[in-house]
Every structure is written in structure tokens, then in C-alpha cells.
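Excluded from the complex is one protein chain; the other protein chains are retained at their positions.
Presenting chain A:
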């Protein structure tokens, strides 16, 4: 098979040929969206979704004379299925067959700058922009047809992009001329009545799956360019270590070696063959002498360390006068550092051609990554193009941007030759930025009527976004001889929040004080990991709700409903309780238990409730999840199977985080180097059954789905464990060792 002939990617889109046509479209200058996505709230402008930043219709939709339709998104397919969902949105509103629409995803050469594909924003930002742009394009073309046919718009019908009236027909391609779509969007769009939808709301099969399952070029790992060479990097053993000595002469004579690259503390090797590069990398690592470096904290003291470190306090909710009456209970919860742990180590291809650099990367943000890379290699940003190609699932800011920086830097050392860099497993485990360790302390008062009268909640966390940013947020840029310093990390503000994401309870408490303690320093390198602080905050908050329900002698579901007024929240809670059979559930014996949890992600995205039942094997210290039932409300459901897939996946991934995962380290080094030293869930332990109920809200705004189920799943497991054993574990993970210790105590 020709390496570039995969069905999902054309040679043109890979190599950028034919770009002239596309580049004439409306790529407005950089906007505020290039700032941290975690800080972004969509739809604040007068135009819906990302149209507020890119108002021209032809930034989003192009129709050619031959009736071909191309839709552009600045978002990237990360395995979440947006490629399919965005085409559904466009095809529905354009009134064309699903198969007619070609979608171009994140590429600084041809798509709008929608910042990062993150924070479950793709549907609300890009989906909303495409929904409105497509509806306006359709109306515009109908108006043109009416004009040309001498009829009124309501005398016309549209069928698969052909407008018919008075016995005559005009296809969209015949109606578009130069600049017809180069008009600004209007604030209001003639969106089709949702009850007439034929494509939105259907479980359309994902268009990328057949190619991925039959061996097409589907990932950046599969990209092969003519003359391409392979590189591997050698990292310092610990943060801040300096390369004090190395003799590269033997490595340079190894078979296939093209070049050993040393730039300050940056060390890499380029070889013709991939395995030759790996062998040379191993020899290079053995030859390198490192000195200095920054000691890591004692792992057993990490939560004390976090509380001792200087932090910036902000009260993010202050409700009532405080001091509600009743029985007060308190609890503290802890989360260790956790890995994104992509199955495919990060990879990128870089190519310097004259004064131009092209990087193919699975970055979540082609534009911000482009700017950071340009700064690092000291090239004008307009001479650097970053093209998104899929990698393995990233679950947030993993090694993608750093691998892209490696490819870019190494490409500048071998100009004219395309170079592919792939990290080794150990590189990914040790050098990706982790999900932050966190501490929560909660206190609440329970009144005589069994309701919560006062709520006090404090959360301590190091940053949750250190994305580029400037060059200094790229590993390679920290290591080169003339290094860049990392940006000062930001505290992502409410309502989305970072470490405090979902720290504000979604319940109706008369008195509530929630405080975020933002720790700017990073004992371990951290950044955005799927759902950011929400995983921990929902784990803590929903564990604490169960502790309060127990104290009140109330059923956990009834107790939640008593404090929950949002009807959509109540709907997901009661749907799960019904489908689970909560009210008739019977304990089968000791060690059998059930747990429930609910949250609305970020308090503004998907609503999700999870109930599950477990069996605890006391001697082995194992939790077996017998079944899990979830309900989600993501607003208008574009692809219900996509929502189910994301929610099932979130439940299983969170079960793995919750039952197994913790980065191991000594004061000298990171000890989690592979899947043996950082175990994750394997097949024998996955739930017996997972059932997801999608509540569709036709006509309602799209709410992001991908990060909704992780927090509720963690709390539901801890609640089920407490129900099954009478013991509560407040420190993640609920590992076999910790379970045995808890049950023996």
C-alpha cells in the first residue's frame, strides 16, 4: 500500500499541495481563543460558538462549482468522534447527504484557529459555529435560487443540495460564485426545526473507524514521507539535570546513524532505520553523564507538602452568612499524581524545506503549538505550519506538544530531510505532564430536618494547564543551550476552573463557602488531564454527600434529590435510579454494595449520574464492578452512540484511575516507567456491564460530553465500597493494598 493513500487523508492535505485555493479563505488573525482553552467560556460574543471569532461563513464552509462541500473546523479528532458529529451537523443544516461533506480538521494552513481541542468544548464551540454557518449558507443559497428562478423562497424545496421550484432545479455548486459565501454571519440563524432532523440525533457510524481497523494511514505514527529518517531523544534522568559529559564518537559509528544531536542539555540521535535509532539512543543514554537536578518530594509526604507550599487563596463561592446549625462532620480526601498514559507514545514528523518548517502532530492545539515551536526554533510563525494528524487518545495535555517540539528542533538540524520522532514508553511515562495531586477538606452541618445547612470546602492543587503558551512550555525548549523559561502557570478562573473545577457544589445549600488554594509551584510537572480538577472534586463532594446521607439516615438518591432543584439534574438522577432498580435493590451478602453519584461537568456542561454495584474480594483487596448504569444530558444529542461511547469510556477509564492509578516516585526519580510500574485496568477486571441512557434535548445547546462521567464514577465506586464494607476510603486510588489495609484495621 502506498503510505499516503489512506482513505482518511489525501496526499494534498498531507503535503499541502493545492493550498492556494484554500488559503485564500478567511483565516482571520489570531484571537483570544489561542489563550488557555481551560479559561474559555464559549458563546460570549454576539455570534454563536466560534463564529464570534471567525464570522465569515467561508471560514467554515466551502462549496465548489462541482458541488463538492468542504467544512472546516479548528478542532481535532482525538478519538472522541467529532469528525462524524460535525459532519452530521453540517449535512443536516445544509440539507445534503451525510456522505457529501468532507471535513478538514485542525491545520494552521487551512482551518480557523479554535485554540485547543479540550475541555469538552468541540461541540459547543465548533459544532455551534458549523450549525449556524450551515443554516445561513443554506438560506443564502435558497435566496439566490429564488432570485434566479423568479420565485419566492417558500416555493422552493431542497433535496441533497439541489434546489427545485417551478419545474427547474439549481444545485448549490451552480449558485456559488466567487465570494458568495464570503459574508459575515448573522446573530440569528434559520436552524431547521429539530423535529424534522434526519441526520442530527442519529447514531451515524463513525467514518474513521473502518480505516483504523483495516490498516490505513490513520495516525501520525503511520506517516511516511520520502527520505524520512527516525529520531529518538535521550532525556535527563530528573528535572533540571545538566549534561556534564558525553563521548558520542562510538554512537556516531553505529549502523544507520545519521547524526547525534547535542544542544545544551538536549540530546537526540537520528538514524536511517527506526530500530537503529532505538539502539543508538540506548547507547547514547549509557554514554551520557548527568549532574545536578531538582529533588522530588517524598511521596509519602506529598499531601503535607502541597498544603505547606505557598498558595494563592481565592473564595470561589460565598453564599449565606455561614455557620448553619446542626451536627457537623468533616472529612479530607486526597488524589495522587496520575498519568494520561496514552497507549501510543507521542510522535511527530518535522520537515524543514528552505525557510519553511512543517510539523505533523497529534497536538490538541495546532495554532498555539505552532507559535511556541516558531519561537523555539526562532522562525517567523507564518513560516511554520502545524498539521494535526491523529495519535493515540491523549486525555489532555500529554507528550504531544513536546514530541512536536522534538520533531521541529531535530528537523532544523537535518534540513531538507523529514524526520519522525517517537517517544519510547519510558519517555511517555516519565516526561508527560501529570494530572496534579490534590487535597480536599470538607465540612458540613446537617440540620434536624436532614438537610445540609452549611457547607465549607477547601481544595489545594498545583496547576492544571501548562500548555504552550510560549516556547518555554515545551520540554525541548527548556533543554537547549539557549533555553526558554516556562511560563508562569495560571490559575484557571471560575466558572470552568482548574483545580477548583466542580468544587462549587451543584446543590442548593443555604450557606456555602468554597476556597481554592492555587499552588503555583510544581513538585512534579503537571498539566491538563481529562476533566482537570473535576475528577477529584466530584469524587470528594459526592463521597461527602454519601457520608452526610449516612449520618442523616437517608437514602443517598433521596438525599441528593432533596438538595437538587435543577430539573435536568433531577432527570439524570431519577433516570439512573429507575434503570438501575435502586429502590428494589437487595444486598446479596457481605461484600456486595451499591453506590451513586451525580455531577454536572463544570456546572455548565453535560449532566451525568452513575450508579453501580460492586463485590469486594476481601483477601485480594479487589473491587469487582458488576454493572454500571449512567444517564447523560448533553443537550441536543447529535450522535447518541458517540455520547454513549464517550460515557462508557469515561466510566471504565475512571474506574481504572480510581482503583489502580498513582504515579510512583522517589526523591531521585520517577519510578513509574511502564505498565508494570504503573498498572491500569485489564480485561478480567472491567465491569460486567455498562449501560448508558442518553437524554436527548432537541433544540437545546450542545453541551460537551467527554469529561462528564469520570468524577461521578470515582465517587460511585467509593460509595459502593463504603456500602459493601462499612469502611470509607478517602484517598485515591482504592488500590488492593489500601483495601486490604482498610479492611484489616
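By our rule, a residue touches a chain if its C-beta (ideal position, glycine included) is under 8 Å from a C-beta of that chain, and two chains touch if they have at least 3 such contacts; residues count from 1.
The rule is short, and it goes like this: contacts and distances are computed from a predicted model.
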Protein name as given in UniProt for the chain not displayed, "Formyltransferase/hydrolase complex Fhc subunit C", "Ectoine/hydroxyectoine ABC transporter permease subunit EhuC", "Anti-sigma factor antagonist" or "(2Fe-2S)-binding protein": "(2Fe-2S)-binding protein"
Omitted-chain contact residue, chosen from A:390, A:406 or A:542: A:390
Tell me which residue among A:47, A:78 or A:407 touches the hidden chain in the full complex. A:78
Option touching the unshown chain, where A:192, A:425 or A:618 are the choices: A:425
Considering the complete complex, identify which of A:168, A:182, A:198 or A:224 is in touch with the unshown chain. A:224
Among A:324, A:344 or A:595, residue touching the chain not depicted: A:344
If you put the missing chain back, which residues of chain A would it touch? 1, 3, 7, 78-81, 205-206, 208-219, 221-222, 224, 255, 273-275, 278, 341-345, 390-393, 395, 422, 424-425, 626-627, 641, 645-646, 648-656, 674-676, 680-684, 686-691
